[in-house]
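The next block holds one structure in the form of structure tokens; read it before the comments.
Missing here: one protein chain of the complex. Every other protein chain is in place.
Chain nomenclature is as follows: A and B, assigned in order of appearance, with residue numbering initiated at 1 for each chain independently.
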Amino acid sequence: MAKITLDRLRHSYMPNPQGAEDWALKEMTQELEDGGAYALLGPSGCGKTTLLNLISGLLRPTVGRILFDDADVTGATPEQRNIAQVFQFPVIYDTMTVYDNLAFPLRNRGVPAAEIDKRVREVGAMLDLGHMLKKRASGLTADGKQKISLGRGLVRSDVNVIMFDEPLTVIDPHLKWVLRSKLKELHHRIRRTMIYVTHDQTEALTFADQVVVMNNGEVVQVGTPVDLFERPAHTFVGHFIGSPGMNVLPCSLDGGRVDFMGQPVETLGTVQASSGNGKLELGVRPEFTRFDSIGIPVEIVKAADVGRFRIVETRHREHRIRLLVPEGQPMPSGHAYVRFDPKHTHVYRDGWLVN
Amino acid sequence: MYKQLNQKAWFLVAPVVALVAFNAIIPLMTVVNFSVQETFGDNVFFWAGVDWFEQVLHSSRFHDALLRQILFTAIILLIEVPLGLIVALAMPRKGPWVSVCLVTMALPLLIPWNVVGAMWNIFALPEIGLMGKGLRSLGFDFNYTRQPLTAWFTVVLMDVWHWTSLVVLLCYAGLVSIPNDYYQAAKIDGASAWSVFRYIQLPKLKRVLTIAILLRFMDSFMIYTEVVVLTGGGPGNSTTFLSIDLVKMALGQFDLGPAAAMSLIYFLIILLLSWLFYTVMTRNEAR
Partner (left out) sequence: MHPERRTFIRKRALIPAIYIIFLMLPIYWLVTMSFKTTNEILGGFTPWPVNFTLANYVKIFTDSTWYSGYINSLTFVIANTILSVVVALPAAYAFSRYRFLGDKHLFFWLLTNRMAPPAVFALPFLQLYSAVGLFDTPWAVALAHTLFNVPLAVWILEGFMSGVPKELDETAYVDGYPFWRFFLKIFIPTIAAGIGVACFFCFMFSWVELLLAKTLTSVAAKPIVATMTRTASTSGYELGLLAAAGTLTIVPGAFVIYFVRNYIAKGFALGRV
């Protein structure tokens, strides 16, 4: 059990990194609280697996330090760090029984047999593997195998953090949900620090208390699922999280007032005109956009019924604006006007939130 | 993969069947034919029943050759399989040296078998060969043309030289197909190098090792050319293995009857032992 501190961490796979493009992980400083459930979320190649491997010790950072509590573990091996990891493809020891698989990490550490037996049975029961401890591990289904990989982390009492590298990739869709709830339940029960890497927002948002969103080797936002939804710190977060993603539209500043194509738009807070001169955009989620009798004139392009909502796509000139219309609410056709909820309308400069 | 039932597929396999049948069945019938007849020349044959089979099975010449053959195969399997495995484990997994290793190691496999024999003949010659001279100057009384023991040593060493690479290449291919995650998981679980070998590498190599052992068994049981060129089966009959004995009998002395009977017994032994090996080694998987 430990608090994890990432101190000005940077990593490159090249021997002599030059430009920004050479860094697989750009500089980041972050604290992960003891016992927290974290998710690293981002598209493929965003650097989340690199970060995971840096924390687990499979990679050594080019620059920066990693602390577990107050101990510097930057140069320590995975074994010395006392971490556990569940990989994308289940890793099990084929020739061993489920029991021996779970006992393996303890036996390697010379734990007394009685203690091993107790721990293995405990964890076996926790993961609903109790009735198949004597079976050969190679005969299990993918989700059973993934449980074993997780179990090998849980049996150890000294584990500082358990990491998950897209653990549900090879699990059947209907079992994903079961395994995910199991994981959440386990976290509540044992309160170990867990870090979950995924590109699937549902997995990240349902599992984690804190989500670290990454893009292009950079951390773009750290926050609770609600933060990410209501106050995306970057247009990328707005796009990536939510379905459909946030509407991002060009805008301009006229004094303290925000203008979209000549229309004034009310936003949350005020924007300082002096803070640089990058490209300005405004962002508002479809959930906070509604039809009204006045506002921005749009053409309705199409509507898709997804059950409790309809996703409506409209167009103002060449700009696409999407709305969520709850079931049962009337919907105009052809020409209409839309309005943004001022409390959830944000302004971004060069992608970053400014208001 | 689900396969569709289609009897027309026979048209696709027909050329193979025709070709192999021409090459396998006609000669095999000839052999069977010879094995049950007696001839005094001039293409006059008499029915001999199973006499030839009895004669071969009771001849000490066949027993000796079979015993030598089994001993030889056992020795080379015991050397080549572990050695091949060790070399494959120690080989680099990436970088420029991989190509160098693969190409140089595969080289012996592509040298004509009589050249292998000739090469080792020259290499081991007691007075002018590098190995012969080297061993003698180290104080060993080495002369493979005179002493059965050194002849065996040379033949075994030649086979190790010739065929260990096959085991290496098979094991290497098996090793590189193990995902990196397994090694990382083992690191995290605190496994020792021995545990990694015992619980990850060895189980994953089981299939290729089965194939390697089977191939080495079959091919060493049929060894002919290399040994004939190197020692001619000598000194005396000390390195006369089954194939060498058979060819001596069939093409050297034209004892067609006994040679044919021996051929069939020989073929059956290989089939039987291969089947046995295969069943034993794959039994665990079925369970």
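Observations on the structure shown:
We adopt the following convention: a residue touches a chain if its C-beta (ideal position, glycine included) is under 8 Å from a C-beta of that chain, and two chains touch if they have at least 3 such contacts.
Predicted model only: the values in this text are computed from it and were never measured.
Considering the entire complex, the omitted chain makes contact with B. Screening B:M91, B:V155, B:I188 or B:I213 against the full complex identifies B:M91 as the residue touching the chain left out. From the set B:I75, B:V156, B:V196 or B:I211, the residue in touch with the chain omitted from the display is B:I211, counting the whole complex. Residue B:W161 is the one among B:W161, B:Y183 or B:F197 that touches the chain not shown. Only one of the listed residues, B:L135, B:I200 or B:V229, touches the absent chain: B:V229. In the full complex, chain B touches the omitted chain through residues 1, 3-10, 12-13, 15-17, 19-20, 22-24, 26-28, 30-31, 83, 86-87, 90-92, 97, 99, 101-115, 118-120, 122-123, 127-131, 133, 161, 164-166, 168-170, 172-174, 176-177, 207-208, 211, 215, 218, 221-222, 224-225, 229, 242-244, 246-247, 250-251, 256, 259, 263-264, 266-267, 270-271, 274.
Rule of thumb we're sticking to: only the chains that are shown with their structure count from here on.
Distance from the chain A centre to the chain B centre is 56 Å, each centre being the mean of its Cα atoms. Residues of chain B touching chain A in their complex: 179, 181-182, 184-185, 187-192, 195, 199-200, 203-204.
Touching chain B in their complex are the following residues of chain A: 56, 58, 77-79, 83-85, 87-89, 91, 93-96, 104-105, 108-109, 149, 152.
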